[in-house]
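A protein chain is absent from this complex, but the other protein chains hold their places.
We call the chains A and B, going by the order they appear; numbering starts again at 1 in every chain.
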Amino acid sequence: MDKPFAITLDPGSSLANRTGSWRTSRPVYLDRLPPCNKQCPAGEDIQGWLFHAESGDYESAWRHLTKDNPFPAIMGRVCYHTCEGACNRGRLDEAVGINSVEHFLGDEALKRGWKLTPPASDSGKHVLVVGAGPSGMSAAYHLRRFGHRVTVYEAGPLLGGMMRFGIPKYRLPRDILEAEMQRVVELGVTVKLNNKVENILDTMREGKFDAAFLAVGAHIGKRAMIPAGDAAKVIDAISLLRSMEGEDKPMLGRRVVVYGGGNTAIDVARTAKRMGAEPLIVYRRTREKMPAHDFEVEEAMQEGIMVKWLSTIKQAHESSLTIEKMALDSKGFPQPTGEFETIEADSLVLALGQDVDLGLLEGVPGLQVSDGVVQVGANMMTGHPGIFAGGDMVPAERNVTVGIGHGKQAARHIDAWLRDEEYTPPPQREVAVFENLNTWYYADAPKTVRPMLDIIRRQSTFDEVQGGLDESNALFEARRCLSCGNCFECDNCYGVCPDNAVIKLGPGKRFQFNYDYCKGCGMCVAECPCGAIKMEAEEI
Amino acid sequence: MLKQTEGSHAVAEAVALCRPEVICAYPISPQTHIVEGLGEMVKAGEVENCEFINVESEFAAMSVAIGSSATGARTYTATASQGLLFMVEAVFNAAGLGLPIVMTVANRAIGAPINIWNDHSDSLSQRDCGWIQLFAETNQEALDLHIQAFKLAEEVSLPVMVCMDGFILTHAYERVDVPTQEQVDAFLPPYEPRQVLDPKEPVSIGAMVGPEAFSEVRYLAHAKQMQALERIPELAEQFKAVFGRDSGGLTHSYLTGDADTIVVAMGSVLGTIKDTVDEMRAAGEKIGVLGITSYRPFPIDNVRAALQNAQRVVVLEKSLAVGIGGILSTDVRMAMSGLQLHGHTVVAGLGGRAITRKSLATLFAKATRGELGHLTFLDLDWNVVNKQLERERTTRRSGPAAESMLRDIGVVAARIG
Partner (left out) sequence: MSFQPVHFYQTGTFTVGNRLLSPEERSVQANLERTNSLNSGHRACQGCGEALGARYAIDAAMNAARGRLIAANATGCLEVFSTPYPETSWQIPWIHSLFGNTAAVATGIAAAIKVKRQQGQMADVRVVAQGGDGGTTDIGFGCLSGMFERNDDVLYICYDNGGYMNTGVQRSSATPPAARTATTMPVGPEPGNAFGQGKFVPAIAMAHEIPYVATATVADLRDLEHKVTKAMGIRGARYIHILVPCPLGWGAASQDTILLARLAKETGIFPVFEAEHGEVTGVLKIRRQQPVDAYLKLQKRYAHLFGKKPAVETIARLQAAADKNIRKYGLLDQEAN
């Protein structure tokens, strides 16, 4: 074409005009820490595994998840999922059902027979783990993945620790528990059951262990000083729950009184109900003050379990209990009123907390114990070099998820310690708060509720109460994730840039800014649904 | 083929023979018969592959023409007077973009007062718009110039106005020789645009150009007209070879060789002038005529060569540069620059005022005697003008001048008493 001078121009020639020089601030991509991840005691990358689940790639999701926590099927049932309380979606409609998707992924893995990734190398080091509960098995898994030889000593006859002896079947079916434990064993972890460690130093010396992780749990039921007649049947909750795992089921009678207000009290009462008893919980304060999780109390009451609030047990007799009514003082503490009554009871179960059996630690130099638990540093190591501890035996909230988190953390520090190094966690990323999001882009979608077992079977059998999601609704639920702070490749930045200054790198590769043309308008930041871009002042 | 036909229809037939692809039509007297004629021919299938578009204004007509021409279609439209002025912005734009549109201007006066009759005020107002302007003396030449105009426009990539006197030519039935399609096809090849909107080779046409290049762009527009100055006589030669007629070119000289007095004019009035000159020649007066066909580009060298041996030049023009005098005269005088000649401007025929042989004979006789002033208004009714001027001297505001004068000459007075 014979183009006239100046009037007619070649297409796209404006690329010669680098408008990036106009910019006073520049957008940068970042991965903010999603609040769910921040909240998770087990340190799961929840947003990360949901990302895979959203596309229906459940195996990748499961593999991503199990990098941090090898027990999703267990977690999906017993974790108290505080992540959901932190979920930003809760401010939009309802929190994402993280726990239910985890439940689905865990079950899917068991159904499909997915195996954990075996270690790539062998370090030649040998680590002793004491206790095959959540914390111990979590540590065993992570240590094995680091390439260390791992031997677990378990005092009891089965794997699972408190998950088996403290959590009733109707919340955690035993085949699920067993399967996830075995999967860790299959990685090459040696387990010695019925093998109580009497003295840690002796055992380490004898077994030539290079380090040890102690996670013996808290198995000793606390006894309150309740005067009881010889004929009175008084047992502790942990013993009761443990005996449920054996051949000889405990004889509790019809009228079972459970004393306490924690989750264990609820577990015991619901267990007794399923054994045909009529359980009554006696608790010294009110429902609002009850430490048990609300949903567990709710489920128990649905199942017909009665609670006697503001009551303490003063005395146990052969077939009755003396109760004193309490009243809350101005500070909310229960105070005796001097009013008594008698209730009939065939047995009394005490669910007043547990203590740790610290016998194995006697004579260990440097080790500190206070308030009945072992003191550890930020690296989970006790005062004695090479001996680490976690789970219920160290000062922390006592639940499965915390224990699993301890196991992972300890494994990282043990791994570093074995190499004479120090593990430094990656710097904490800034948290993706609700205000970072542009929620316009998320369609309204209510939470999917997992099916509940019908009430008759809940009252009479140990069948699992809470069902799982099926594939379609697990996918739906996964897709409710807002992907807080982490790019999910929605193409918004690529689309909304008036200057075509965003380069799309292709599926899975995210985007790049073309600073030659980016004028720094900030539209990409404003319209990023998940807060994965921020503006930074340009150095001029 | 010889036929007796109306000027407008002769032009319509010529345009049709040029195989136009887009025709924009909007009615305005005295141009309307041309597009009507074309419309009939398109409807009758005599013009194939042609889009005939009834637009809503002359501004739209030229704008549609810009679009179609830029997309590679041979494009034609016609207008006059107010219509030309209404499309002015687009007229300049078409030239600036170098689009070879051909447009007939059926020359007509510009209001106010509104007037539908012939003079050259309309196209001469577009003196500097960048279009080539060719003036036809006869209907035959009007016909021929359209055929040449397409070829010229497309070769130099500039738009061309073919100017013909409204009514005097457009509505006159005369004998014309209408060429055959074969002749026209032999002369005029299919349009090959210099630049075109085409997805196969995308370009941006119509960029904003700043001080750094604007002068160059404007100079190049001038240079293209200078090229046209060379091409116009060549095309007239080629035309003659195919069609056997002298038509077009830059200027036509008539008895100028030994003339002491040369009358310069454009358009159909040249016929009357030549008749008058013939009479004066018969009486022994050395007088000749220079007809200007190409007003833009203006053939300075040709005009100068034609005039340099004369003693006086009378520019008779159907236009008025209010406040100075002549429009054509200014250009002619530029060509005469340095020549020791007497120059006279005669403004004649405004708004369709008849230019009679009698008036011309008187005028030219006066000129040859050396009694003609620099600026003359032919056949002006001084009685009316002086009365009005007198009124305006005594009262600052005297009402609309046109109405007052009409009253003076009795037209209004007769009706309203």
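Methods note: a contact is a pair of C-beta atoms (placed from the backbone, for glycine too) under 8 Å apart; a residue touches a chain by one contact, two chains touch by 3 or more.
A quick note: this is a predicted structure, and the numbers were derived from the prediction, not measured.
In the whole complex the chain that is left out makes contact with A, B. The missing chain, though absent from the display, is touched by one residue of B:D198, B:D258 or B:D275; that residue is B:D198. Among B:V55, B:I116 or B:L341, only B:V55 touches the chain left out of the display.
In the full complex, chain A contacts the hidden chain through residues 6-7, 9-19, 22, 54-55, 440-445, 476, 478-483, 488-492, 494-501, 504, 506-508, 514, 516-517, 519-523, 525-527, 529. For chain B, the residues in touch with the chain missing from this view are 21-22, 24, 49-51, 53-57, 59-60, 62-73, 75, 89-90, 93, 97, 197-199, 201-210, 212-213.
Here is the rule we use: only the chains that are shown with their structure count from here on.
As a whole-number value, the distance joining the C-alpha centres of chain A and chain B reads 92 Å.
Interface residues of chain A, counted against chain B in their complex, comprise 1-11. For chain B in complex with chain A, the touching residues are 96-98, 157, 194-196, 201-207, 209, 213-214, 216-217, 220.
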